[in-house]
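This structure is in structure tokens; I'll ask about it shortly.
For this depiction, one protein chain was excluded, whereas all remaining protein chains were kept in their positions.
Right after this comes chain A.
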Amino acid sequence: MGSSSHLSDAELASARLMPRRRPLTWAAAGILLIVLAEAAYSVVTNPGFGWPVVGEHIFSPQVLAGLVMTLTLTVVSMTLALVLGIVLAVSAASKNPVLSTAAHGYIWIFRAIPLLVQIIFWYNLAALYPKLGIGLPFMPSFVEFDTNSVITAMIAAIVAMSLNEAAYMAEIVRSGLNSVDNGQREASRALGISPLDTFMRIVMPQAMRVIIPPTGNETLSMLKYTSLVSVIALPELLYSTQLIASRTFEVIPMLLVASLWYLIVSTVLMLIQVAIERRLARSVVR
């Protein structure tokens, strides 16, 4: 055997194991604590932050109305974008060349034009088409509406944001659909399951695991991009705090009010994402 060790078999078998020391971890923790304490101290003691003003406005009706507007825009636009994104992704992957080309064209256009431009465009649609009607192509309309009465600032914002976001969601959904092994579709087809059921019950639930994390990203981005609609004078969260700031000149405290709400909503959204991901991971063996 030629053992070079002087330890007995029993000593090796009953060896007392000590975990490796991690001095750098402790050092990093120390430095971080000092920096955080310093920052916290200044945030509390610097009167410029205006915490009393923050407290005064954070639950004010005007700010809360802005918050509700932001949440509504985010939830409605994101939901519409998800639905339209799925339709676009399926169309883009379709064997029908007309459908596929149309979907790719849509994704190309709506990702290329800045969201800000799209918001302003939809809001000013009346400049191009003063009347909107329902009817057959090249025939007089059955019903007509005044464009400005249909496209309110709110509608313009939702249309712009959901159409724009749908183009991004389409790409996310596409990558999700691609992640599902083709054998899954084949097995489903071989069982006689209809194309719609195959998509809804076999492919989509599996694709969701890939779709959810980037969709969480998009939702958080959307939450903050809603502030762009201030250009069409829609009082969402940031704009309503800025309206107050322009009256009271409390710029920093009002930014803090908006940021605190964004922080709270983002945290809730992240927790929702974690819950969804955990639910989808049920079938994964640990």
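A few notes on this one:
One rule holds for everything that comes next: a residue touches a chain if its C-beta (ideal position, glycine included) is under 8 Å from a C-beta of that chain, and two chains touch if they have at least 3 such contacts; residues count from 1.
In the analysis below, contacts and distances are computed from a predicted model.
You can't see one chain of this complex, but its UniProt record names it "Amino acid ABC transporter ATP-binding protein", from the set "RNA polymerase sigma factor", "Carbon-phosphorus lyase", "Amino acid ABC transporter ATP-binding protein" or "Sulfur carrier protein ThiS". From the options A:202, A:222, A:244 or A:257, the residue with contact to the unseen chain in the full assembly is A:202. If you put the hidden chain back, the residue from A:7, A:68 or A:191 that touches it is A:191. For chain A, the residues touching the absent chain in the complete assembly are 181, 183-184, 186-195, 197, 201-202, 205-206, 280, 282-285.
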